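A single structure is presented below for examination.
All protein chains of the complex are present and in place, except for one that has been dropped.
Chain IDs A, B and C follow the sequence of writing; residue 1 opens each chain.
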Amino acid sequence: MPLLAGIDCGTSFTKAVVLLEENGQPRVVGKGRTRSGVKVDDAAAAALEQALGEAGLNRREVEYVAATGFGRYGVTFRDIQVTEITTAARGAHSVIPQTSTVLDIGGQCTRAIGVTDAGRVRVFKSNDKCAAGSGIFIQRAAKYLEVPLEDVGELSLRATHPQPISSVCAVLAETEIINHVSAGITVQDILRGIHESLADRAGALLKRVEMKDQLTLIGGVARQAGIARALEDRLKVRVNIPADCDFVCALGAALLGIRRLVGKRSTMETGAGEYAN
Amino acid sequence: MTDKKEYRGSIHQRQKDLMLSWYDQLEQAANTGNPPTIAMLISGNCVELLEGFGAVPLYPEINALQLAIRHQSLDPILAAEDLGYAADNCAYVKADIGCILKGITPTGGKLPTPTLILCNFVGCNTYLKWFEHLAKLQKAHLYVIDVPFMRADEPSRSDVEYVVKQLQETVKKLEQLTGRKFDYDKFRQAVEYSSRTEELWSRIKHLARRSPSPFDAYFDAITLMGPLYVYRAKPEGVEFFEAALAELQTKADGGKGVYEQEHFRLVMEGPPPYPYFRTFRDMFAKWQACAVASTYSTVGGLWEFGFRHDPASPFESVAMHMIAHNVTNRNFLQRYEQIRRYVEDWNADGVIIHFVKSCRLFSAGQGDMRDYFTKQLGVPTLYIESDLEDPRYFAEAQTKNRIDAFFESLEHAKTTVLSRA
Amino acid sequence: MRIAAGVDVGSTQTKAVIMSDNGGVKITARALVDTGANVQRAAERAFDTCCREAGLHASDVGFVVGTGYGRYKIAFGNTQMTEITCHAKGASFLCPGTRTVIDMGGQDSKAISVGANGEVLDFVMNDKCAAGTGRFLANSAEVMGISLDEIGPLSLKAQHPVKMATVCTVFVESDILSYLAQGKTGEDILGGVHIAIAKRTLSLARRLNIEPEIAMTGGVARNLGMVRALEDVIGRKILVSPDAQFIGAAGAALFALEKLDQSFESSIWRGDHAASGRH
Partner (left out) sequence: MPCILSHMSFFERTFDTCSALHFPSVREWKQAHPGARVIAYFPVYAPVELIHAAGMLPVGLSGAGDRLDIQHADARFGSFICSIVKTTLEMGLTGHLEPFDGLLFSTICDSARNLCFVMRRNFSAMYVDFLHLPHNPGSPAAAQFLVEEYRRIVSELERLGGGKIHEDALRHSIVIYNRNRALIRELYQLRARTPQQVPTSELYQLIRLGNFLPVEEHTARLETALAEFQSRSTKPRDSIRIVVEGSFCEQPPLTLIRLVEDAGCYIVDDDFVIGQCWFEGEVPTGGDPLLALAKSYLDQSVYSSVRHDFRKPRWDGLVEKVRRNRADAVLFLIAKFCEPAYFDYVPYRQELERAGIPHLQLEFEEKSFTFDRLRTEIETFVESLVFD
C-alpha cells in the first residue's frame, strides 16, 4: 500500500495531496494548502505536512513525491516533476471521468487541453501572447470597478446590454473599460462584456483543441468570477467544475506518481524523468 | 463646427454603379463560368493583359476592405485564426481566407473560383503566401509573375525582359485555361485606354495642389480607387475619370474646398484603418485638415510624376508599370522621396504616418521615415498605429488624443510665428 | 486679479490646480483625487476641493480648462486641450528652461520637445501596447507585495540588477516570479525593472531631439529610483518639480489664464471650439 504525495506549486498557492493506494484503488487521505511565498521548497514542505497531518500520517511513510506547477523544480525532495498541463488533464479526468476538454483560466495564461479517455494530454493550446484573455484581467477590472471579485459573477448576470471589450492588450482593455465607465455604462454591462470577451478568447483556444459538448473548468479566478455561465452561453457547452478544483493538479501529479512508481519501468528513463535525479 | 464633408458629386453614385456592375459580372462568372476571372492583387496590377482575353479581375483586397468598412471583418478574421493563422498575420489575408471558409461576400452575391490565381508579386511577400494559400484552399491554378524589386533608381534591361517574358508565359497559360486566343489588338487598345485614364487621374491628383484642395487625396481618393483598378483599361474608366476631373475642376475653379475653411494641408502615409474609416476621418475633419496627397492612393500605380502606359510598346510598358511605377515595388527610400515631393510641391503643413500592423511592407521602418522627416527635413510628423482590417487594434481614445495634440502643436506653432512677427 | 483653473482627469488620478495672476502668475491651490469609476464626479470633487483649499467660490474662477483622458467629461469646464499640450506648458512654467518633457502616465508614456514659449514642437508616445508605461511599475510593486512608494528607494540598493525580457505590464509578473524562484533579491529585481523602463523610455525619447533641460512630469516623477535610472541612461540631470504630478493641470490653468487675458489673441482655441461644438 504505497503512500504518495502530489504537490502543486502555483504562483500564489501551493497545494499538496496525499494518496494512499490500496489494491489498485487510489484514495485521497489528506490535503494541504499554503501561500507560496518566495521559498518554493518551504511552501511545498508546509503544504505536505498539512496534508499528512490531516491524514494522521508521517513524512517518512511517503514513498514518492511528484511535483507540478510553476515551482516544480524548486521542490528539492521531489522524485519527479510533471507540468501542470499534464497533471491538470490527469486530475480532471480522475474527478470527472467524462472530461474530454479542460479549460484552465489562470492568472496570466489561459490554457485549453484536449484529454484522451485515458486522461492523457492529446493536444493543448496556451494563450500567453497577451493576458487580455486571462484571469488577471478580470481581477484588475474588478479592482478598478470597485467590485469584490466574488460578486463579479453575480453582477454580470444582471447585465442588460453587455459591452464587448475588443482590445487585445490587458492594459488597453482597461482603457476601454475606463471609456465605458465614463460613457456611463453600468458596471453590470461592463462586467458581462468582460466575461463574454474572456469566453470568446477561451472559445478560440478550445476550437484549436477540438472541444466536444462538455468542458471541465479549473483555475481559481475563473471560478470566483463566475465565468462558467458566460462560457455556457457563448460556447454552448456544458461546463463542469470539479469539487475542490484547487487540488486537481496536485491530485493529477500524485496519480502520475503512482504510474511511475508501480507502472512499467519502460517510462522510467524518459527525458521527462531526467530532472528527477 | 464639425465638418463631415467628403466628395459627394454625381460621380460618387457612378462609382457605386460601376463597382456593382463589376460584382454582377463576377456573379455571372460564378454561375455560368463566363467571363473568365483572374484573381490579382491591387499593387502594380496588370489589368490591361486581362482585356486581351475579355477576362474580369477579382481583387481579394477590395473584398476585404469593403468588409472592414462595414464592420464585418472580425468574424472571418477569427475563422482564419481558428485555422492557425497568427494574431500578427496580415488581416487582409485572414479576412479573405475566412470569407472563403464561411462563404461570405461583400455584396452577399456569389464570387467565382478564379480561372487563374495570378500572383503579381510586386514587393509584398505576403502576396506570395496569400495566393499560394488561396490556390491550395480553392484548388485553383496559380501563376506568379516575379517582379524584380527596385533596388536601384531605375530598372535594369534584364529586369524588364524578365517581366516581359513572364507576361508572355502568363498569356500562354491563360490561352490554355480559357481556351481563348489572346487578342493582341484588344490588349494594345486596353493599354491605350489606361494611358488616358492615367492622364485624367494624374490631373485630378494635381488639382489637390490648389488651396483649398477640391477633394481629400486620402479619404476621397479611396472612393475613386475602385474604378481605377477595375476599369482603368476600359472606355468606362476613361468616361468615369473625365466626369470626375470635370466636376472637381469646377469645384476648384470656384475656390471650393473640402471644408468651409481649409485649415491644415497634410500628406498621408500608409493605408487607412478601414474598420474605423469614418471615425478616423472625423478626427481630421474636426480640425479642417485636408489630405492633399497620399502614398496609399499610389499602390495600384504612381502616375502623378509622369509615367503612362504606352500603346507603342504594350508589354514593355505593362512591365515598367509593375516594376517601377507603383508604390509597393519601389524601395523605402524612394517612398521618402515621393513624400518629400508631396510636401514641397503640394505645399503641406505636415505628414501623418499611419502604421498598420498587418502590412509590414508599408510599416516596417516608418520610425526611420519619421526620423528623416522630423530631424533631417524639419517637417512636423505624427506617427500613429492601428490596422487596416482588424478592428481590435484601433484604440480610439489614444488615437484621437494624439491627433488633437498634433494639431494643437501645429496651431500653436502658427500663432507663435504670428506673435513673433 | 485673474483666477483660473485647470483640471487633469487621468486614468487613475484626477488633479486640479487653481492659478491666479496678480502681477505674477502663481499656483494658489492644488487637489488630487482618485478617478475611480465616475469620471465626472472625480473632476467635480477635485475642483471643489481645490476651491475650498484656495478659500474661493467656484464662481470666482474665471475660466476652467480640462485636460487628460476624461477631459470631455468635465461638465463645468469651458474648454479642453490634450495633456500633451498642457504638460509642455506646465513644465516650462514650473521648470523654467525645459526643452524636453518626459512623462510616464498610467497607459501612455510620452516625450515632448518644448519651445521657448512652452509650445509643443514635437512629441512621441508609446507604441500600441502599454508596455513600459508607469503601470509597469505599479504592477511590479503589486507582484513583489511592496507599496509603490517603496520600490524606488529599494531599486537604488540593487547590486546586480536583473535583465527584464519584457516590459509588458502583464507578463512582468511571471518574469519577476521566475527571478524570485532563482533566488534573486528584491532589490536586484526592482533595479532591473527600473532600468528596463528607463531604457524603454529613452528609446522613446530618442525619436525626438533630446535637448536640455529635461523635466520629468507626472506621479512617477516622485519615484527617486526612476529619476536616477533615467538620469543614468540619458547621462543628464533631470528636473523634477515638487508639483510634478500637477503639471498637466497647471498647464491647463495657464491656458485658462491666457484665455482670460483679452490681449492674448490665439487661434489655438479654434480647434477646440470645434471640439466643444462636438462634445
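One rule holds in what follows: a residue touches a chain if its C-beta (ideal position, glycine included) is under 8 Å from a C-beta of that chain, and two chains touch if they have at least 3 such contacts.
Quick caveat, the model's predicted, so the values are computed rather than measured.
K.L.:
Please provide the labels of all shown chains that the missing chain touches.
P.N.:
By the stated touch criterion, the chain not on view contacts A, B, C.
K.L.:
Touch as defined at the start, partner being the missing chain; which of B:38, B:74, B:95 or B:124 qualifies?
P.N.:
B:124
K.L.:
In the full complex, which of B:30, B:69 or B:144 touches the chain missing from this view?
P.N.:
B:144
K.L.:
Consider the whole complex, including the chain that is not shown, and state which of C:2, C:206 or C:222 touches that chain.
P.N.:
Touches the omitted chain: C:206.
K.L.:
Can you work out which residue in C:174, C:223 or C:241 touches the chain that's missing from view?
P.N.:
C:174
K.L.:
With the missing chain put back, one of A:40, A:82 or A:142 would touch it. Which one?
P.N.:
A:82
K.L.:
Touching residues of subunit A against the unshown chain: what are they?
P.N.:
Residues in contact with the chain left out: 70, 82-86, 109, 118, 120-124, 126, 128-129, 256, 259, 264, 266-267, 269-275.
K.L.:
I need the residue numbers on subunit C that touch the omitted chain, in ascending order.
P.N.:
That gives, for subunit C, the contact residues 127-129, 162-165, 174-175, 178-179, 199-200, 202-204, 206-207.
K.L.:
Go through subunit B and note every residue touching the omitted chain.
P.N.:
Residues of subunit B in touch with the missing chain: 83-86, 88-90, 93, 121, 123-126, 128-129, 132-133, 135-136, 142-146, 148-149, 151, 156, 158-159, 161-162, 165-166, 169, 331-333, 336, 355, 357, 359-361, 363-368, 371-372, 383, 385.
What we mean here is this: only the chains that are shown with their structure count from here on.
K.L.:
Per the definition of touch at the top, where is the C-beta contact count highest among chain pairs?
P.N.:
B-C
K.L.:
Quick check: how many Å separate the C-alpha centres of subunit A and subunit C?
P.N.:
Each chain's C-alpha centroid was found; their separation is 39 Å.
K.L.:
Just give me the whole-number Å value for how far the CA centre of subunit A lies from that of subunit B.
P.N.:
Whole-Å distance between the two chain centres: 48.
K.L.:
Give the residues of subunit B touching no fewer than two other chains, as numbers and ranges.
P.N.:
Where subunit B meets two or more other chains at a single residue, that happens at 393, 395, 397-398.
K.L.:
Would you pick out the residues of subunit A that each touch at least 2 other chains?
P.N.:
Expected reply: 130, 172, 175.
K.L.:
Per the contact definition, I'd like the list of subunit A residues that touch subunit B in the complex.
P.N.:
129-130, 166-168, 172, 175, 179, 204, 207-208
K.L.:
For subunit C, which residues count as touching subunit A in their complex?
P.N.:
Interface residues on the subunit C side: 11, 35-40, 69-70, 73, 107, 128-130, 133, 135, 168-171, 173-174, 177, 180-181.
K.L.:
Considering only the defined contacts, which subunit B positions touch subunit A in the complex?
P.N.:
78, 81-82, 84, 87, 391-393, 395-398
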